[in-house]
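Okay, structure first, notes after.
With one protein chain held back, the other chains of the complex are shown just where they sit.
Then we have subunit A:
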Amino acid sequence: MDIFLQQLINGLVLGSVYALVALGYTMVYGILELINFAHGEVTMMGAMVALTVIGALVGAHVDLPGILIVATGVLVAIPTCMLLGFTIERVAYRPLRHAPRLAPLITAIGVSILLQNIAMIVWGRQYVKFPAILPSGSHQIGGATISDLQIFILVLSLGIMAGLVLLVQKTKLGRAMRATAQSLQVASLMGVNVNTVIALTFIIGSALAAVAGVMVAAYYGLAHYYMGFLLGLKAFTAAVLGGIGNIAGAMLGGLLLGVIESLGAGYIGDLTGGFMGSNYQDVFAFLVLILVLVLRPSGLLGEHVGERA
């Protein structure tokens, strides 16, 4: 039971990060029906930029509490990623908006390879360490441990998600986004500046990715030029699980995927009699992905898109 609770907590924390990244996939897919393969790399870039800033501040012995140093890193990473997201859309996707679907998919892969290798050249192949400047307290809940960092990640991501829901549901921009997702042509006929809306969608998604990237780096204590790939793939799985194009679905899918993965990794050893260990953790995301796409392509909360995609 202790293991169950512990894995549940770990899963929820991890899942809330997946959810943040998944929102970027789902918003773009909702509007453009495009899988933004480069989104995982935007997350990675956010983590890398923030770590550089944090590292520089720590190296210069700036006398600030750890949380403020991390916050500074995040505040630099967010605009960097926003710019990155905007540029990617402008250069790699917008010119191909009416091209066959394969073309933007390939540019997306190209951009993701490009970003990965830029990061590799700038930051090297080794792991970049997250300095131990965050308070490392922890609490006991019914036999399981939850750290301050975990609570912080969970609360912050839930807060951001709530903010995003408000943005999409209550503001003019949110209405424009929903209209554009319904139909690009009709929205533009109704006076929505579709290009601006799409650019803003990429920018918002990238900002969320930046925050998520820093969270992942803080959680695992390190970042790597290759971290975006698997993270992106899992986030995409989360988006599909919840119903791609659906914002609440992405959140639900993210949390659910995190829990499935953690519980799976915790119990796979017992289930297979020790034949498979927790090193199979990454298999779960792919299995979930395949099962969802085969059994219920529209996801848990998505409207029926069926065989469209």
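In the analysis below, a residue touches a chain if its C-beta (ideal position, glycine included) is under 8 Å from a C-beta of that chain, and two chains touch if they have at least 3 such contacts; residues count from 1.
Just so it is clear, contacts and distances are computed from a predicted model.
Here one chain is missing from view; checked against "ABC transporter ATP-binding protein", "Cbb3-type cytochrome c oxidase subunit", "Archease" or "tRNA-splicing ligase RtcB", UniProt names that protein "ABC transporter ATP-binding protein". When the missing chain is restored to the complex, the residue among A:D2, A:D148 or A:D282 that touches it is A:D282.
Interface note for the absent chain: among A:P65, A:P95, A:G159 or A:G221, the touching residue is A:P95.
Seen across the whole complex, the unshown chain contacts subunit A at 33-35, 91-92, 95-96, 98-107, 109-118, 120-121, 185, 229, 233, 236-237, 240, 274-277, 279-280, 282-283, 285-287, 289-290, 293-294, 297, 307-309.
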